[in-house]
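So that we are looking at the same thing, I have put the structure below in structure tokens.
Our next item is chain A:
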Amino acid sequence: MTGLFLIFISAIVFPGIIIRTKSIASGRKGPGILQPVKDVRVLLGKGSVFSDTTGLVFRIAPAISLSAIVTATLLIPFGNMKSVISFEGDFIFFSYMLALGKFFSIISALDTGSSFEGMGANREAFFSMLVEPAFFILMATLAMFTGYTSFSDIFTGFFITGNHYVLIYSLIGLYLFIQIAIIENSRVPVDDPKTHLELTMIHEVMILDNSGFDKALIHIAGWLKFALYGALIFNLAVPSGWNVFLQVALFLSIMAAFAVIVGLVESFRARNKMNKNPKFILTLSAIALIAFLVVLIVTEKFIL
Partner candidate 1 sequence: MSALFFLIIIFLTFLVFIVPKGYKHHYSLLVLISGVLLTSFWSLQVLSGNGEIIISTGVSGITSIPELIIDRLTAFFITVINITVLVGLLYSRGYLKQYYTIKNSLRFSIHYFSYLWLYLSMLMVVMIREGLPFLIVWEIMALSSFLLVIFDAEDTSVMKTGISYLIQMHAGMFFLLTAFLIVGKATGEMSFDSVAVYFSGHSNILLFILFFIGFGIKAGFMPLHTWLPQAHPAAPSHISGVMSGVMIKMGIYGILRILMSVHQDMISIAVIILVVSVLSGIIGIMMAIVQQDLKKILAYSSIENIGIIGMGIGLGALGMAKGNNTLAVLGFGGALLHVLNHSFFKSLLFFNAGSVYSVTHTRNTGQMGGLMKKMPYTSVLFLIGSLAICGLPPFNGFISEFIIYSGMFKSLSSSGIYQSIFIMGSIVALSLIGGLAIFCFTRAFGIVFLGQARSQRASAAEEVEKSMIFPQFITVGFIILIGVASSLFVRPVFKIVTTGFKIPETGLSDTSFISSLSGISVAGGIFVVLVAIILIYRKYHLSSKVVANGPTWGCGYTAPSPQQQYTSTSYSYNFNHLAKPVLQTKKIMDEIGENEIFPSGRSFRSESEDVYKKYLIDKPVDLVSGLLKRIAVMQTGRIQDYILYAFVFMLIVLLLTWINII
Partner candidate 2 sequence: MIIYLIVLFAVTLIYLASAERLLNYVRLIAIQGLLLCGIALLELKDVNTANLVFIVAETLLFKTLLIPYLLSAIIGKSGVTKVHRQAIPGFYLLLFSIGAMLLSVVLANSLINPFINTIYMTIALYTLFTGLLLIVTHRLIISHLIGFLIIENAVFIFSLAVGSEMPMLINIGILLDIFVGVLILGFFGLRLKPNTNELTMLKD
Partner candidate 3 sequence: MLLLFFITAVLMVVLIFLLRNRTITKFISIGYAIMHILLSVYCWSNQNFTELRYFTFNSTGVLLLSILSVLAIPTLYHGFIYTRGNDLKKFNIYHGALITLMTFMSGAYLANGMTVLWIFVEATTLAVALLIYHDRTEMALEATWKYVFICSAGIALAYLGILFLGFIYGREDAASLTFSSLSVLINQANPMYLKIAFLFVLIGFSTKMGLFPMHTVTIDAHSVAPPPVSALISTTLMNVGFLAIYRVYTLFSSSSILPFMNRVLIFAGLLSLLVAAGYMLKAKHLKRMLAYSSLENMGLVAIATGVGGSGYYAAILLIVLHSFAKSSLFYQMGQLSRVLGTFRLDDCGNYMKLYPAGSLVLITGLFCILAIPPSGLFISEFLMMKGLVNNGQWFVLITAIILLCFVIYAMSTRFMHIIFSNPRQYPEFTPSGKVRPVETVTQFLLLGVVIAICFYQPQFLVDIINQSLSLLPR
């Protein structure tokens, strides 16, 4: 349960840190860490405008995508404490639950009937399709290496093997999870949240028509997704054997470092050209396959 609690806290703090690092990097003082939370509270207070071309789907989609991400967080373990729900093959459920959230956000964008939102929906579907294999290859490598197939067992069994190759996987795993988080939330290399030209956006353009309560739900969902991947990075980086307090401190510091990295990348790197994105995302699967080859060598299946 502590894992869940920590994830919620970091979710709240996460966007503030990103905005803060970006403003510092561009020489400004930047708003407070909790500024996004205040914006959300303002949104909750507002009424909402629904376009007359939208129907039932547009109204239920934000709720579904948020609860999908919340259920996904239930599966993340913390240290050697098992996650709320843990069963064999739960990372399959994890990724398909996120896919369910994406499915509804895409069709709600199509429901508005505007060409911008259609463009966003199409890109979202296209890029998330390409990112799926990367996640599965990584999890397959970890399952093959540790022999277990649920998040908690993998992460606990991950460090016990005492094999110095563990460092390689955690590094590759870290890199992959950071990139997947960036793609899932449409951060800089794939999409630029700050652009105001609808033709170039992906995620922002899909929520153009949402307003009031729904928009708040979507923001919260975005934060949670970041926190989710942060927790996964933590589990890969920190051996589960250490004592709890140290792990909590490390969790928060890793989360902050993750936010800072995202901020720095956003300030110093330009956005990819739209048709370069597929190639960029495919590199992730390639790197995951390298991890797979390393596993083959390590488990003496592939004798050099």
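By our rule, contacts are C-beta pairs under 8 Å (C-beta built on N, C-alpha and C of every residue); 3 or more make two chains touch, one makes a residue touch a chain; residues count from 1.
A word on the picks: all candidates are chains of the complex that A comes from, given by their letters.
Just so we're clear, the structure is a prediction, and the values are computed from it rather than from any experiment.
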{"item": "Touch-positive candidate for chain A in this complex, from 1, 2 or 3", "value": "1"}
{"item": "Partner candidate 1, residues of chain A touching it in the complex", "value": "44, 46-57, 60, 63-64, 66-68, 70-71, 74-75, 85-90, 92-93, 95-97, 99-100, 102-103, 106-107, 110-119, 121-123, 125-126, 128-133, 135-137, 139-140, 143-147, 149-150, 198, 208-209, 212-214, 217, 274-275, 278, 285, 292, 296, 299, 301-302"}
